[in-house]
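For this view, one protein chain was removed and the others were kept in their places.
Chain IDs A and B follow the sequence of writing; residue 1 opens each chain.
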Amino acid sequence: MELLLVLVLGLLYAAGVYLILRRSMVKLLLGIMLLGNGTNILIFLLGSITKGKPPVIDSNHNVFQDIYADPIPQALILTAIVISFALTAFAIVLLKRVYALVDSDDLDDLNTPEEEDI
Amino acid sequence: MIDNHILAPVFIHLFTAIIQLIAWRKTVSQRFLSVGGTFIGLLIAIRLFAKVYTEGSLHMNASNWEAPFGIVFVADLLSSTMVLLTSIAGFAVSIFSSVGLSRQRMLYGYFPIFHFLLMGLNGAFLTGDIFNLYVWFEVVIISSFVLMTLGGRKAQLEGAVKYMAMNILASTFFLTGIGILYGITGSLNMADLAIKIRNFDNKALVGITSIFFILGFGIKSAVFPLYYWLPSSYHTPPSAVAATFGGLLTKLGIYAILRVFSLIFIPDDFTRTLFMVLAVLTVITGAFGALIKTNIRRMFSYLIVCHIGFMLGGIAMFTKLALMGTVFYLIHDIMVKTNMFLIAGFIRMVSGTMDMQKLGGLYKNYPLISLMIALVLFSLVGIPPLSGFWPKIYLFQEAFVDKQYFFIAALIIGSLVTMYVIAKMWADVFWKDVPEGVAIEDKYKDLPLFKKLLLVVPILLLCSVTLYIGFNAENIIIVVDRITNELLDTSPYIRNVLGDKAFEQ
Partner (left out) sequence: MRSIILQTATRYLLPILLLFSFFLLLRGHYYPGGGFVGGLVASIAFVLHSFANGTEATMKILKRKPLSLIPVGLGISAVSVVLPTFFGLPPMTGLWWEEKVPVIGMIGSALFFDLGVYLVVIGVVLTILFTISLTKD
């Protein structure tokens, strides 16, 4: 299981970096999203995975009876997912607006010289 | 010592923002709310600073969970000073933006977002939990994205794409670092991490983790190779927004470097050399960038980069005097850089342009205001009794003792270039007559007196704070001295958060 996750992690990071280095705005966004997901899996992996033992105490007991999965990485990942959700939504709207204004997907075209700025 | 009210600087901005959201599209009441909110925030910050100064560090366990398990908020002298400076700058920018910003932008919710930004900054300064720091960083960058795109002109959106991509990337690096830290220590509390990392054997792994933090914070604070998003985006939003960004956001990165690299990773030779190389290159590239720009705000953007290098160089030497230089420079820089962009906004208001080649004659028309601006510009350059001078003495002295000759050269080049570009700007904008064939549109002249005051008072406020820092440097040095002691010997911080049991092993 760990090995599989490590492979997925490497793949996500590699694909993310590759896409970020492209010139297209959409690919930039996809790359950022992939990197973010890679980071989430990294946190999940480093929180030492425990299978089939959710950190929920059943109603007959007051404390944990057994080894249980660490809930903190999941809390961290959930927070990171929520944040990246907001960031991605913003980024999509922004890129859509930029595309409508510049009429190009190429990041190199984002250099309109504008002398007068507020 | 426990104080349950240290989060008040965060909550005041949260509640101001909520009330402003309820008063959506009512721009007049939003302006009053914003000025009132930042003023109360300033009072709270002064109280927090006074309490920390007299009684020592405070902390608070959120939800009443004991320190290494719950999220802890810590107000030591560095954090409370940063909160105080943020509040002063926020108050000034809030007053300025009530006139300096078009109503169109206010309708899209400038003020609530501005308060969310201040909330995020205060939260980031006060937190004692590394993941919580990440969350506050995100609050700050999401708010700054919105502020940056507000208005939706083409140049603004183009700048925002670069800004957004680099900042999200920085957050990803930061988060990766946090993930690895959690993996090797099983803790997120910074005080707890400090002890656990010190006792951790695999130093190579710790070094690699620290690289992720350098990358993340380096992008945020605009350090060489990673700074280019700053000059290509900071000149696009309105001046009030640029003032908040230029004054506070990059300094948040420097604060995070100071905090993390004094508490968790103690800089070893490799990190210090890396910081030094980066600092020298940052100063030089920033200085050269500033030389060739004729637009005032583009020039200021490069000066931000250049001066970030000064602070980073102080951290790289990591001795008492060098850190004193860095912290003092941080205090001076927040006040002056915020003011610089407000001044840029004022110049734009008076003459309708920011291109130095088209500007001129400001001194003739507004002699008193020009003299006040001159004081700010001299502070930035560091003419002896003014505020920019004192930290540079420390940096120079320590660089000689530490034999960092490249850094000395960079300091000299950086200071000279700053002086040169400011002198050029003074001559072009204030002394020179208006060039022929350029029609100036003075929007300022026709404003009623009250609105004129609202534009000038924030500049005057920040200017007087700068003058206080310069002329009463001995008081500032007492504070800076204590902050530096806390940075170099972190055991009081750790004891404050974790209690005495922390050092029993």
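Note that contacts are C-beta pairs under 8 Å (C-beta built on N, C-alpha and C of every residue); 3 or more make two chains touch, one makes a residue touch a chain.
These numbers were taken from a predicted model, which means no experiment stands behind them.
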- Message: For review purposes, identify every residue of chain B that touches the missing chain, sorted by number.
- Response: 2, 4-5, 7, 11, 14-15, 17-18, 21-22, 24, 60-64
- For chain A, which residues touch the unseen chain? 56, 78, 82, 86, 89, 92-93, 96-97, 100
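Simple rule for what comes next: only the chains that are shown with their structure count from here on.
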- Note on the structure: Within their complex, chain B touches chain A through residues 102, 131, 135, 138, 141-142, 145-146, 149, 151-155, 157-158, 160-162, 164-165, 168-169, 171-172, 175-176, 178-180, 182-184, 188, 235-236, 238-239, 295, 297, 348, 353-355
- Query: For the complex, which residues does chain A have touching chain B?
  - Reply: 20, 25, 28, 32, 35-36, 39, 42-43, 45-48, 72-73, 76, 79-80, 83, 86-87, 90-91, 94-95, 97-98, 101-102, 107, 110-112, 114-118
